[in-house]
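Only one protein chain is missing; all other protein chains are in place.
We just call them A, B and C in the order they show up, numbering each chain from 1.
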């Protein structure tokens, strides 16, 4: 019963098979000039219903850092939710890739910023040249607390951002999970809503090590190939990135995987919600569940072999754990066995 | 007949199988805490006959940049051969990872620096605080021109470097090829000769995307985990790096692959040397062959489907192409078919 | 009546005279090799009762950034009060000079951190390699809210910091003001209490453009001359920095200037405290006064020509402005006319 993260699981069989098959061809052009990568990029254009600038790489941290580097110079500020991955989990990688831009955490609730909190954040830049100059709003989709941004929410934030001369970046490590949670298209949830750049994650959703930086604005793509190489993210045997992405997008595998992960999370949330003393204040939009539960239940689950992390916090403004309670994060993936979900619920109900 | 580079070939079957098998286990700890990575790191200790600090990652450029960042601060200079990969092929990645260190190209011949040319390079730092302060000598093993450093050569350079307070870094993208070209152990060719840090390449020699930064000096390892994560090089599904490295080192597969690549290069060199008008002034130490050949031959080879790159230069001090001659680079790998070598030689001889 | 900042005033006559006199000598060695600089550095040794590494430069922002760069690498974190100058007023300069270190604002009250809040800050670094690694605690002396650190407070913080492997940095833009507010020596307030590096400010206290980075730890000084030059802070006509510092330290001018500034602030605070509706919750340790006053009074003062800034905030935990009240900052300097203080108080009392 492993609910620690979606990346504790391995690789989707179809994706792994595609990688193995890509090995059948003896020699191919290196550095992304191979046929797999070309087909993968063409598929990304289809998926997003426009000609995008897409760059395949291996790391979500690098994807965020490189994407941001096209929109933020050394003296700029990137506004994001205070506990955003780029702000608290990447050891300053965006600072390195941008050459010094400042991450400016915005206070808000439930893992998401809003046009109101972004406006308030911008209003805090009162020191003129002493402040870094805001140039980007970055959203995490799905957020670190498992909530998702609707296209209307994004559009509202993007309108505000663009009105202030800022670009909109989306950290989409769990973009697929956020997408299938809603009734809209990849295009509607990105460039049609005003998104300028997307870290399009695949690793957590079944790939081995694959993310794409997708730039919807031609200007941002200038020199980006140099940035990727300089960032140590241009793989020589690029066919194995191309093969992953091609398989990921083929037959809607990415959407099916995400739907399955979300479904397991939904079942987990529904099951836990029935347990005495458990509350799930953030609901369950995507593939993360954040229950508040009695310590006794927590210990019983652990004793039964359930793996997951107590979570440092969900920020202000929502229900929070009382005495003898614990706030935890449980994550499901495309590969989480249904039985594991059933078993965890059964253990919880048996208390 | 693809001799463009060793990275145009795919993945060694044994390594790919190990990756596929690593997928059998459903869930494992992420970020390198898995069993494959642990076994791989233990094997690296064995291979180098000491407890090393080893960090697995996906890119040779990142391996060099991160390794150098442990030895060079913003105001430091890194001395290397003028056409070293770190100086001319990485779009300034070492500058980014070190936060600004200057690469200082040393004039020398045959792709290698010597203790004499390093001493001359150091003597050029006459401007005091106006100059960057040298802190590292970086060697490429095997060099960009296919030549190799003997342990005595390394020891002589290292003694000089250490005497000036500099560290010794080795870009070992083709370390295995250089090693099997000589009669000595990995330890003898590295820390026993005074090497402080090594980019231990595996991708070119049969892995999919795998390099290791190996630090022989405890001090250099301080904070290195932070550096790797910040550099976007800590993979979440780390088991697939661990599995690659474990398979790479098991049963001397890395040495066998390198030996096979070197053997093909040797055969290629020997065959071409017999062709009218062909000269191979740099010899053939490892898995790269740099013939000077008549343009007519070059065209015939290309017409026959041989792939390889004309090379921008071999620097001063050696034989160089005359009129109607061309200088080219041919690279062999663990997977280069013997028949391709035979065929190329046959075409050349048939002129 | 200008209380906007201490830097709206010009240059102490004695210092300006010294600069003019330094011009008498036609030609002198450039770049700090002149006699004025040598004498100034010797005086700094005397003042701090030990052999210090001192570097003269023109900017407090650069002094902080360069000083921190000797103690924090790219992956490190610098802990400081949330509203510290280095965190909110320098547009990320410390990030540039350190090559990417993260400033980590600590929540505390009255402009100062304490060993308790630093300990709590350190306890927040729970994410391992995902977090920047703390390497420095930076204190502002006097603080941005005009409060001062006692030697005991510093010693307690330094003991904690050193125990965790961190260095202690002091932003002493108003070091003189903080020093004369207390009964102790420069040495006692710095290295004897555990301070490793000090930005020793002179500009606000009567110099034209002069700060010194003072390093009490030999190791931190390695390569610092390179850092200063690279940072654009090695002046060619260095005699004019040396002359300023020499005059600043001669006959305790720096202490006298600071004492005079503090005295005016004390008179201002005492006078305002007697005015109906005015509160001064932070007291007046040095040369800054932060009254809370009725808006009506604020408007009357402004109408009378008093210049000062409403202040964005004093953080949590203290008295704060109610409705129809305003929180303002008033700063005095060595040159603030006594009559201006008298006049402002008179206007305030006349309401």
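One rule holds for everything that comes next: a residue touches a chain if its C-beta (ideal position, glycine included) is under 8 Å from a C-beta of that chain, and two chains touch if they have at least 3 such contacts.
What you see is a predicted model; the values in this text were computed from it and never measured.
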Checking the contacts here: which visible chains does the omitted one touch?
A, B, C
Can you work out which residue in C:5, C:114, C:150 or C:185 touches the chain that's missing from view?
C:5
Contact with the hidden chain, among A:75, A:104 or A:254, goes to A:75
Can you say which of A:37, A:132 or A:147 touches the chain missing from this structure?
A:132
Contacts of subunit A with the absent chain, listed as residue ranges
69, 73-76, 99-100, 128-130, 132-133, 223, 225-230, 234
Since one chain isn't shown, list which residues of subunit C touch it in the complete complex.
2, 4-5, 7-11, 13, 16, 19-20, 22-30, 57-63, 65-66, 90-93, 96-97, 203-204, 208-209, 226, 229-237, 239-240, 335, 337
State which residues belonging to subunit B touch the missing partner chain.
74-75, 88-92, 95-96, 100-102, 126-127, 129-132, 312
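Heads up, the rule we're going with is that only the chains that are shown with their structure count from here on.
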Which interface, named by its two chains, has the most contact pairs?
A-B
When centres are defined as mean Cα positions, the distance from subunit A to subunit C in whole Å is 42
How many Å are there between the centre of subunit A and the centre of subunit B, using C-alpha atoms for each centre?
35
Would you mind pulling out the distance in Å between where the CA atoms of subunit B average out and where those of subunit C do?
50
Shared-contact residues (touching 2 or more other chains) in subunit B
226, 229-230, 234
